[in-house]
Structures are given as structure tokens and as C-alpha cells.
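Taken from a larger complex, these chains appear in their original positions, while the remainder are omitted.
Note that the chains are named A and B in the order they appear, and that numbering of residues resets to 1 at the start of each chain.
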């Protein structure tokens, strides 16, 4: 058993999802590990992670539009607004999705389903470079 | 430290939850590991995982009804609909719940609370056999 940690930067367009499955696979090859699990951790509170269908972009667009409607910017109850109207909705969308994902791997390959991709979900209106930590553990 | 990986198939009725805690315990016994954590990973984007009360089925029925109302099938904004009206709601319900759960174990037993069970949550109308990967790490 060994551990291999890697930090990457991922940038998604504002209010959008960006796949980075390939970067996780690259780190797995670098680690030399064959069987175990990788923790994907997002070091921010206004963006999040989601493992989503990566074939048809319309599925992600519908998902993005749904959460935008569920957590609208103009909610009169919000008081935490000094960074702009997209500040508080970003935190809430993050809390309703995921900060960490853990993905098993076998034979040096991630155990993802056929249609699964790992995405950074940027909830702010403006694009940001986001820090993601990948922690591989296995043998 | 060692790793033990096992793949299982779980089938829940359509739009329903199905407990499979026992299958996770069975794999733990097979692994021979006593202390560590198991990653439970769902290899699909139209069903998900939830750790929920397993005593009174009415709690799960209320939960299922709530999310069905939160993400209705007849949303006119959905464009990703070629697999039917339950296609896009399934992806959204998945994104709002969990793809991976990680459960510690000690003395060869899962550290679940008294009322906690691990469930597959099928979001499609039709029942499917779903692939779940269990990755045990520990000593």
C-alpha cells in the first residue's frame, strides 16, 4: 500500500461544468498504483464536483439550468451578498452537490461507468482557476 | 494495510430505494480486514446512493415523494428527453444526492449508526440492475 498526492488546477466557464476525468487518469498512471481508490477534493466553497453523464452536453445544460432556477440570485432573504448576487447562490449550490468524490480503481483504471465523467462545477458567474487535490491510495 | 475490491449488482424497483448494507458487510468479512474504510461507488448517472433510516419504510417513501416533486418529469425547460420524461429528472436527482459513500469500519464491523442503512436509489421509472464497486482499504 502506498499514497500519492497531486494538486491540479481546473478552470470551468462561469456557471458551467468542465470535465477533468483525464487529469485524474494521468495522476493514476503517475502513481504506479494498480488497485485502490482516489479521493478528488475541491478546495473551494463556491464551486463543487459532480460525476455526470459526459456524452450528451444537453444533459449538463439542463442540470445547470435546473440548479440555477432552484437557487436564484435575486432571493430577497440573502444577506451574504457583498461579493455580488452570485455569491450566496454559489455556496448553496456547492452544499447541495459535492466537495469530495472517491473513485475506486482496478488494474490501473478508474472504475467509472460508461457514461460517467468527473466535472468541476463552477457556480460563480466569472470563471476561476480552481485548486483540486487528488489523493491516490492503493497498491 | 491491504486493499480488497469487489463488484456487485443491485436492483431496486423503479423510482425507489433498495437497501444493500448486508452485501457491504459480506464483502468486509471476505476481505479479512478489521480496521479501515470502504468506498461504495455507483457506476451510473441516473441512480444514486443514500444512507437513510432503515427502520420505518414511511421515511423513505416521504423522501422519494419529496424529490419527485422537487424534480418533476414534465419540466418544460428540459431538452435532454430522448430516453423519456424520466431521463433528465434522474440525472438531476443523482446530482443532488450521492455517487460515492465512504464508511469506516472497526473490529471488522461497519461504523454505521443504529438506524443507518445503505441504499441504492433508482431514479428511472423502470427497474435496472446496477453496478456497485466496493473498495475496502485497511488492515
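To be clear about the criterion, contacts are C-beta pairs under 8 Å (C-beta built on N, C-alpha and C of every residue); 3 or more make two chains touch, one makes a residue touch a chain.
In this text the structure is predicted, and so the values were computed from the model without any measurement.
Undergrad: All chains are the same sequence, and 2 are placed; what is the full number of copies?
TA: Copies in the complete complex: 3.
Following the convention adopted for this analysis, only the chains that are shown with their structure count from here on.
Undergrad: Fitting on CA atoms only, what is the rotation between the copies chain A and chain B? Please report it in degrees, nearest 5.
TA: Rounded to 5 degrees, the superposing rotation is 120 degrees.
Undergrad: Determine the centre-to-centre distance between chain A and chain B, using the mean Cα coordinates as centres, and give it in whole Å.
TA: 19
Undergrad: Touching residues of chain B toward chain A in the complex: what are they?
TA: 1-3, 5, 7, 39, 41, 43-45, 70-71, 75, 77-80, 88, 91-92, 94-96, 98-100, 102, 131, 133-135, 137
Undergrad: Please give the residue numbers of chain A that touch chain B in the complex, ascending.
TA: Touching chain B: residues 1, 35-37, 50-53, 56, 58-59, 61-63, 65-67, 69-70, 96-98, 101-104, 106, 111-113, 115-116, 137-139 of chain A.
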